[in-house]
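Note sheet for the following structure.
All protein chains but one are shown at their positions in the complex.
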Amino acid sequence: MLPRPYRVIRITRHTHDTFTLEMEPADGNPAPYFQPGQFNMLYLFGVGEVPISISGDPGHTRAYVHTIRAVGTVTEALCNLKIGAQVGLRGPFGSSWPVKEAEGSDIVIAAGGIGLAPLRPALYHVLAHRERYGKVVLLYGTRTPQDLLYRKELEKWRGLFHTQVEVTVDHAARDWFGRVGVVTKLIPGARFDPFHTKAFVCGPEVMMRFTVMELMGRGVETENIFISMERNMKCAVGFCGHCQYGPTFICKDGPVYPYSQIQHLFKTREL
Amino acid sequence: MQVLDKVLSEHPFFKGFKDSTLELLGECARPVQFAAGKTIFREGEPADSFYLLTHGLVTLDIHLPGKGPVTIQTLQEGEVLGWAWLFPPAKWHFDACALQLTRAIRFDGRCLMGKLEQNPELGFELMKRFSQVIVERLQAARLQLLDLYGSGTRT
Partner (left out) sequence: MVDTKTLVEKGSKTQEKKTPGAVGLLERGAFDQLFQVLQAQGYTIVGPTVREGVILYDELESPDELPIGWTDEQEAGTYRMQKREDEALFGYTVGPHSWKRFLFPPKHRLFRATRGKDGFDIEEDKYDGPNYAFLGVRACELQAMAIQDNVFLGGDHVDPHYRSRRESALIIAVNCGKAGQTCFCSSMGSGPKAGTGFDLALTELISKDGHAFLLEVGSKKGNKIFKKLPIEKAGKKEQKAADAVVAEAEAQMGRQLDTEGLKDLLYRNYQNPHWEEVAEKCLSCANCTMVCPTCFCSTVEEMTDLSGDHAERWRRWDSCFTMDFTYIHGGSVRQSTRARYRQWMTHKLATWFDQFGTSGCVGCGRCITWCPVGIDLTEEARALRASDQGELQTGMQAEA
């Protein structure tokens, strides 16, 4: 229940408001093992605590990697940290992308905006065990080319012969040589077998709604589509009540849900 | 002409059309190619054709004074470029530009319209398919309008 002290060892700036912190336990021990899709609570002395998904490689447990967008008091303060700064950390918490159960299937990873961050550990895992999976597709949509996360890595993944990477942006000037349009438009051209596919989707709720519809349109069953939900969260252990989503607590039962489990909730407004 | 018919029959837009229909439509079609950077049509020009894209990437741009062209959408292989020819005043709404080497089948609007007037059944079918394209573009535009990934969305 108490934050453990961690030390920031690397900072990467992605866009004007998005950055990645890498942090390791201050006592020198390895960070606890995590599953792709899980999150930590990051505490900043005197400022507060926020849930942030883990975006690093699950195969490397020495440190935690968090990609954060500065949108509130705590995340803005995190944005101003320097290397060596101390951060409190509790976690990891929550459910994960079913990378183990997905072995033998094609993998479709559909990300919108910063939703790519919680999906990156799943992609790392899949690429590290590439032979266990069928086709692998990454579909990523964001606002403008300047908002692309992990640009170098995207280019690297795109260069892999065994992985289809499609990127689209909502708006672009003419110096962008890629696609322009909403992320759902990438699905018709994605190469996968709908009957043997696990799809992992993360992004704004509207983006997930339309992506799920598009995937279902291609014939992917609801139990093979997984989405990551987000709500206000204070404690991460089921006490504060804030993250209730229907009968579930996103901190314990989520953030990753099979769409089949929550589709009736997903269609209910203001839940 | 047989090669052209084969290309048409394989394009998603003409999926399910009979060979005889494709042959009829093919009479108004010819293959075209645009080098990267080449303009296909410009906003305000008469819209007298449409394109089935078979290769490459096309941008639909709008020119903002002081900012230059801004890309609204890209279209690629398997998609249809242009529906302004169907309705008056039959002028292009955007600039279309080949971002990469782009190949397409160009249909002559006047030729096609003539055939459709004589064959209302085919006209109706083609209209349905164009409506579908227009609806999809509208939905996509609406989603873009939401600015999904703006500052008000998930961390």
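We just call them A and B in the order they show up, numbering each chain from 1.
Note that in this section a contact is a pair of C-beta atoms (placed from the backbone, for glycine too) under 8 Å apart; a residue touches a chain by one contact, two chains touch by 3 or more.
Everything numeric here is computed off the predicted structure, so don't read it as measured data.
**Q** Take the complete complex as the reference. Which residues in subunit A touch the chain that isn't displayed?
**A** Spelled out for subunit A, the touching residues are 1-3, 5, 7, 26, 45-49, 71-72, 84, 86, 88, 213, 216-217, 230-232, 234-235, 237-242, 244, 246-249, 252, 263-264, 267-271.
Convention: only the chains that are shown with their structure count from here on.
**Q** Roughly how many whole angstrom separate the Cα centroids of subunit A and subunit B?
**A** 35
**Q** Any idea which subunit A residues touch subunit B in the complex?
**A** 17, 50, 52, 68-69, 71-72, 75, 112-115, 141-143, 147, 168, 170-174, 176-182, 184-185, 188-189, 203-204, 206-207, 210, 230
**Q** Would you mind writing out the residues of subunit B in touch with subunit A in their complex?
**A** Subunit B reaches subunit A through residues 57, 59, 61, 67-74, 76, 78, 99-100, 140, 143-144, 146-151, 153-155.
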